[in-house]
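All protein chains of the complex are present and in place, except for one that has been dropped.
Let's turn to chain A:
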Amino acid sequence: MPDATYLVAAVLVSGAVTWALRALPFTALGPLRASRTVQYLQPRMPAGIMVILVAYCLRGLPLTHTAVLAPLAALAVTVGVHLWRRNAPLSILAGTAVHVALVSTVFTY
């Protein structure tokens, strides 16, 4: 296990960078809020950003291996349950449970 000083330093560095990214743009981008371009972007960004984050999570899929079936099945269950019940926590729990079950038993790697 890495030593405690390094572990704390890694958290502090990451925390500082993350907070700066969340706080500083308000001073820089605040005046842009009224611009028509920003008003075009603003309602369209959330859906795209979330789609990209999903793709990012799936970037390491083992495409040439049968183990790829576990995340794909879990993804199908997440989407299916969400379209069916529209209950976010339920969809997340269902998808994760399927993934844990498959990866821990059938597709161990």
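Everything below uses one rule, namely that a contact is a pair of C-beta atoms (placed from the backbone, for glycine too) under 8 Å apart; a residue touches a chain by one contact, two chains touch by 3 or more; residues count from 1.
Note that contacts and distances are computed from a predicted model.
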Which of "Branched-chain amino acid ABC transporter permease", "TIGR03915 family putative DNA repair protein", "histidine kinase" or "Oxidoreductase" matches, in UniProt, the chain that is not displayed: "Branched-chain amino acid ABC transporter permease"
Touching residues (missing chain, whole complex) on chain A: 1-2, 4, 6-15, 17-19, 21-26, 28-30, 32-33, 37-38, 40-59, 70-71, 74-75, 78-79, 82-83, 85-89, 91-93, 95-96, 99-100, 102-104, 108
